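What follows is a short report on a single structure.
Complex shown without one protein chain; remaining protein chains in place.
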Amino acid sequence: MSVDAASRPVGVDIQESEQNRAVIEAIEATNADATVNHMPGMVRVTAPGRLVVSREAVEERLGREWETHEFQLAIISYFGHIKEWDDDEIVIAWDH
Amino acid sequence: MTTDTGIDTGIDTGIDTGFNKVIERPEIRSIGAYDFPSRSAQELYGDDQLVHVWYDGNPWFVAAACFRAPKAMSFGDFWAALLVPYHEEDPDWLASWTPADFEWGLDDAPWTPDEGASLASLGVGHKSVIRMVKK
Partner (left out) sequence: MTLTPDKPKAKARKLSMKERYSALTRDLDWDPSYVPADEMFPYTTFEGIKIHDWSKWEDPFRLTVDAYTKYQAEKDRRLYAVLDGFAQSQGHLSLTDASYLNAMKLFLQGVSPLEYQAHRNFAYLSRHLNGPGPRFASLCQSLDEIRHAQTEIHTLSNYNKYYSGFHSYLHMHDRVWYLSVPKSFFDDALSAGPFEFLIAIGFSFEYLLTNLLFVPFMSGASFNGDLPTMTFGFSAQSDESRHMTLGLEAIKFLLEQDPDNVPIVQHWIDKWFWRGYRVTALVAQMLDYMLPRKVMSWKEAFELYFEQQMLGGLFQDLAYYGIKPPRDVGKAIQEKEHLSHQAYWILYQFSHAAAFTTSVPSDETLDWLEEQYPDTFPTYRALWDKEKKNVANGGRHFVRGLPQLCQVCQIPMGFTEADSPFTICQRSVVFEGERYNFCSDGCQNIFEHEPVKFRQAWLPVHQIYQGNCGGADLGDVMQWYGMQPGDGGEYLGSPDHQNWLRWHAQADHSELGED
């Protein structure tokens, strides 16, 4: 029995900070199925199959321009596969 | 055993664990000739050898001991000079104990050490494992 790529959880660990709160809120808003867990110093966001970080959603909440590269200052770890990382979005999902 | 993810995590790793198994030299993939000696070879210890003593069933000692001992040392001397001073640190060790209070094994086989015989003549080799279990 294996679980297909669309439902196996993927996730990302983000440092808990004032700035990253907007990023986490944006991820929650973009991914309806996302679950947020608070751990010491960090926040873990997981979702079944796919997790999207959208530049637009982050900028809306931050009230300023935000490059997707900036996500590197927030991320601690992830599980899944980084399928896409371009100017507009970061997508974490399994391939198979 | 199967996890809830459906992955088989059985513990049978399919390896031959025969304690005295002799293995052949496998093919070596390298950028040049690759043949270097052991850094623990018996020759590096002169007339001595390394001997492991495993007090099985006594978790006070987290691992077997490793001693350097002359091949010609008698088992009785080995007991008195190395084995007892090491193990008597256990508060449950009794000063009255002798080798006869234990069952013995050597390299995974039952073994009856004669106190007067040398380690070498008793079959103890370099990096052998002597196992002792309290009767």
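Some notes on this structure:
Residue numbering begins at 1 within each chain, and the chains themselves are lettered A and B in the order written.
Everything below uses one rule, namely that a residue touches a chain if its C-beta (ideal position, glycine included) is under 8 Å from a C-beta of that chain, and two chains touch if they have at least 3 such contacts.
Since the model is a prediction, treat every value here as computed from it, not as a measurement.
The chain we do not see here touches A, B in the full complex. Within the entire complex, the positions of chain B that touch the omitted partner chain are 1, 3-11, 13-15, 17, 19-23, 25-26, 28-31, 34-42, 44-45, 50, 52, 54, 56, 59-68, 85-86, 89, 91-92, 107-108, 125-129, 131. Of the residues in chain A, those that touch the hidden partner chain are 2-3, 5, 8-11, 13, 15, 39-42, 67-70, 72-87, 94-96.
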